[in-house]
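Got a structure for you, written out below as structure tokens; questions coming shortly.
Left out: one protein chain. Kept in place: all the others.
For subunit A:
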Amino acid sequence: MSADSPVLQVEDLRIAFREGAAERAAVHGIGFSVAAGETLAIVGESGCGKSLTAFALLGLLPGNARARGRVRLEDHDILGLQGEAMRRLRGARIAMIFQEPMTALNPVLTVGAQIVEAIREHDAVSAAEARARAGALLARVRIPDPERRFVEYPHQLSGGMRQRVMIAMALACSPAVLVADEPTTALDVTVQAEILDLIDDLRRETGMAVVLITHDLGLVAEHADRVLVMYAGRAVETGSAASLFATPRHPYTRGLIAARPRIGSGARQRLAEIPGQVPSLGAVPRGCAFAPRCPAAGAPCRETLPLLEAAGAAAERVACLRWKDLHAPEQSPVSLDA
């Protein structure tokens, strides 16, 4: 496989929940691709479908959900893959880390034993070799004193260290893609930075692709190469992180960036907000889903569903009928204070 061809390619991914005979769509056909060594951030509010998308990549959707479309991991079509075939890919080629490392680790096994488990699940190696590799992994995720931590239980570790253990387990078989679902939400801010720096370093070392699911734009600015902004189950804007922060085109992206707290913007100033809330699954309006909350929405926005179209540089795409009107060139770019 050549270096620039994507390791993960998602086309027209649709996810719907069965409700009796009816189906209720939660993700309406999103597509993206991630190349080796690249970080793609999927950004959006709670309920926009970003976690659901991540779960679909690994075949972890709940029983009443169904995914359609195409997910290509390296040379395999993995969407809808069942049983043994999917099991062989999970952990080995695509891995995932979760929000809350305490509940994701087994409280009755030592962390060493859990990493050994992860290794031996895919590689037929001797117990001694697996232990040696697990110890090396603990050192690699920069856990201090790995020999001592190896025989400790999850409750004896701090939150940051537990997330490092989760990362070590995810990396046990050198996957091509790491999906990180809000990996630092449960951690302190200082630990957050350490964990994401660690993921960055590991990505550079191993050349794996990272899909970072988050709602934190600060993290996106610092750690992502490219960004996909989701709203109500659709991609509304995508592009490189630099251009997205410099010239956000979709009113939703602008709102998100404007709503970030900023140092030095006047202590008493109210935070900007996006009025209203994300429409619930059954109540997505006709036309643009963001129209009811959009300051720039006109009558056509409530009728016509905007499609992703190229905007500006080659990789940038936006789904908004009015982005050209809004994107006046003289407008000062939004300051990026990461």
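Definition applied: contacts are C-beta pairs under 8 Å (C-beta built on N, C-alpha and C of every residue); 3 or more make two chains touch, one makes a residue touch a chain; residues count from 1.
Methods note: contacts and distances are computed from a predicted model.
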For the complex's missing chain, which UniProt name, "Glycolate oxidase iron-sulfur subunit", "Succinate dehydrogenase cytochrome b556 subunit", "ABC transporter permease" or "SusC/RagA family TonB-linked outer membrane protein"?
-> "ABC transporter permease"
Contacting the left-out chain in the complete assembly, out of A:Ala56, A:Leu79 or A:Leu105 = A:Leu105
Identified contact with the non-displayed chain, of A:Gly49, A:Gly91 or A:Gly239 | A:Gly91
Checked against the full complex, the residue among A:Ala65, A:Leu79, A:Met169 or A:Val229 that touches the missing chain is A:Met169
Sort through A:Glu11, A:Glu117 or A:Glu194 and give me the one touching the missing partner chain.
-> A:Glu117
Which subunit A residues touch the hidden chain?
-> 58, 60, 62-63, 87-92, 95-100, 103-109, 117-118, 121-122, 166, 169-170, 172-173
